[in-house]
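Below is one structure. I have some questions about it.
A single protein chain has been omitted; all remaining protein chains appear in their positions.
Every chain is named by a letter (A and B) in the order it is written, and numbering of its residues begins at 1.
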Amino acid sequence: MMLPPSASPGLASALNKRGVALLAVLALVLVALPWFASSYVLSLAIVILYFAYTGQAWNVMMGFCGQLSLGHSLYVGVGGYAAAALFVHFGIGPWLGVWAAMGACMAFGAVIGALAFRFGIGGVYFALLTIAFAEFTRIGFDHWEWLGASGGFFLPVAQREFNDPFNLRGSGRMFYYLLLALDVLAFAFCTWLLRTRIGYYWQAIREDPEAAQALGVNTFRYKMLAVLISSAMTSLAGVFFAFYYNNLFPEQIFNMGRSIEIILGPIIGGLGTLFGPILGAAMLTVLADGITEALRMVGLEIPGVKQVFYGLCLLAVVIYLPQGIWPALAKRLGIGPRDGHRQ
Amino acid sequence: MSEAALLSIRSVSRRFRGLSAVDNVSFDVPPGHIVALIGPNGAGKTTLFNLVSGALTPDSGDIVFAGRSIAGFRPDQVCAAGIGRTFQLVKPFAGLSVLDNVLVGALHHTTRVASARQKALAILERLSLADRCHVPAAALTLPDRKRLEVARALATEPKLLLLDEVMAGLRPTETDQMVEVFRRLNREQGLTILLIEHVMRAVMALSREIHVLNHGELIASGAPEDVVRNPHVLECYLGEESAV
Partner (left out) sequence: MTFDLVANVVIAGFLTGLVYGLMALGLSVIFGVVRVVNFAHGEMMTIAMFAAVALFSAWGIDPFVALVPIAVAFFVLGYLLQASLINPFITRPEHSQFMLLVAVAIIIVNALLMAFGPNARNVQVDYQLESIELGPLLIDVARLYAALTAVVTAAGLFAFFRFSLLGKAIRACADNHLGAQVVGLDVKRLYALTFGLGSVCVAVAGCMMVLLVDVNPLLGPYYTLLAFVIVIVGGMGSMGGALLGGVLIGMSEAVAGLFITPSAKSMVSFALLVVVLIFRPQGLLGRSPR
């Protein structure tokens, strides 16, 4: 795609002093948010954090390693259903169920990766393959009675008064902090990954797989690794989704629209960067919600407006700001990297 | 007394849909030598490189490197065996900095990123690119990209370096600089080099032996002075009249 910026070694050089200060303020706001925000703002923040997380997970595969997956909703769905099934059918709590979720998703990812990379399927064909798998799974789950089929799979209705973090039953506040922690961990993990040999090899593969091979990079192994890590990370989002919303419908969760929603944040924010997915998710969610609210105040409730807005944003970014918004913004605000590193 | 060859190309052939790109080519590259491969465009030189580096598999014949057959190896396995290569049309990691480009190469043997980075910087120094180490590779001029390509391949610590037309597009002074770099690497580290080259200035300055390819076949081999006077060689470059 458009040339993603170079990964520089670590957070410290990704932002200059001003940037770090800004980040500290942001961190403070995020931690304190549930205490002064209304429940509406809280739920909005949860949506932002959710898409920031899934965007980060997807970014590992595409932004870092250059493998375009347009069927990432597959992992959200499989992860969610796996953990939910264990909880509802066997009484196994989500903290154990999460391992099954990751395992199941990694299995799916392994199959897709093995098929694609063994047979040299890349680029657009790979993207189509991922879409096909997601759709295939959607239809499959639509007919899987044990998991509710198309009628949906439901977790016991949660009370929101007191928190039971062991079973992930509780208030919005609990879910918020959980998701925030997940986001922070994902961010730290991705920052670390980029600085390792794996991270550099991924970027080499993204830039020029043939040249990477000539330098001794086993492209099959590293592409598989990217898929496995990305799918495992995404599965956690699925688990969260299942326990927060308490219902799963194949038509919704495996939907291709969901896959597209996942990728909008990172692309608009900045592919391959660390802050891109978060920025993109925040901007899109806030603006989209703003539009919906504004329309509602005028008395209009039009389905599809939000998505048209997403489409226009994507169009604008693809045409005018192919690097995403984060690089341009960082420069503008003067919080970008030192030494001319690009992050 | 003949030394055991570092690279031994034995009766290698490769066809593309009926067209013989490389036809029963055999020659050796002794360790520590600089050997040139020349020939008109389309003679099969880059195809031969691709066969050695693992980008293509020979239809017949064998390629033996340091006593081991490497025919059919994947490119990354060939690199692990100790062969580095550059590409005729340079392939930099455009979105990465110059330093990061070479770092990827250095990571082959040095798995710790910090040490690999030191190594990469040292190599960039040798190739006079250290002052631009943070510049994105996409912003380099062609001569610098060629040097980057060489630096990157060197970072994998090869025993044999395959250079594919690295002098093309360089001015005479730049060519001389490159020649000097290779001479030093050959002298100080014993790096064996097999180069495809059209720039005769570099070929004559560097190589100990020259092999000439035409229409996929090896038509002449020998010391530079002899090869350039060989009538067959002149004929394939300049046409039949020149051989008279």
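One rule holds for everything that comes next: a contact is a pair of C-beta atoms (placed from the backbone, for glycine too) under 8 Å apart; a residue touches a chain by one contact, two chains touch by 3 or more.
Note that the coordinates shown come from a computational prediction; the quantities given were computed from them, not determined experimentally.
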Query - Touched by the hidden chain, restricted to displayed chains - result: A
Query raised in the report: In the full complex, which of A:V41, A:L312 or A:L333 touches the chain missing from this view?
Result: A:L312
Report task. Looking beyond the chains shown, say which of A:I92, A:I131 or A:V286 touches the absent one. Result -> A:I131
Query raised in the report: If the hidden chain were put back, which of A:Y40, A:W95 or A:F119 would touch it?
Result: A:F119
**Report entry** Residues belonging to chain A that touch the chain removed from view
**Finding:** 1-2, 68, 70, 115, 119-121, 123-125, 127-129, 131-133, 135-136, 139-140, 142-143, 150, 256-257, 260, 267, 302-308, 310-312, 314-315, 318-319, 322
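The criterion applied here is as follows: only the chains that are shown with their structure count from here on.
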Requested in this report: Note which residues of chain A are touching chain B in the complex, please.
Outcome: 3-9, 195-197, 200-201, 203-204, 206-208, 210-219, 272, 339-342
Requested in this report: Mind listing the chain B positions that touch chain A in their complex?
Outcome: 53-55, 74-76, 79-80, 84-85, 87, 91-97, 100, 103-105, 107-108, 111, 113, 116, 134, 136, 138, 152-153, 155-156
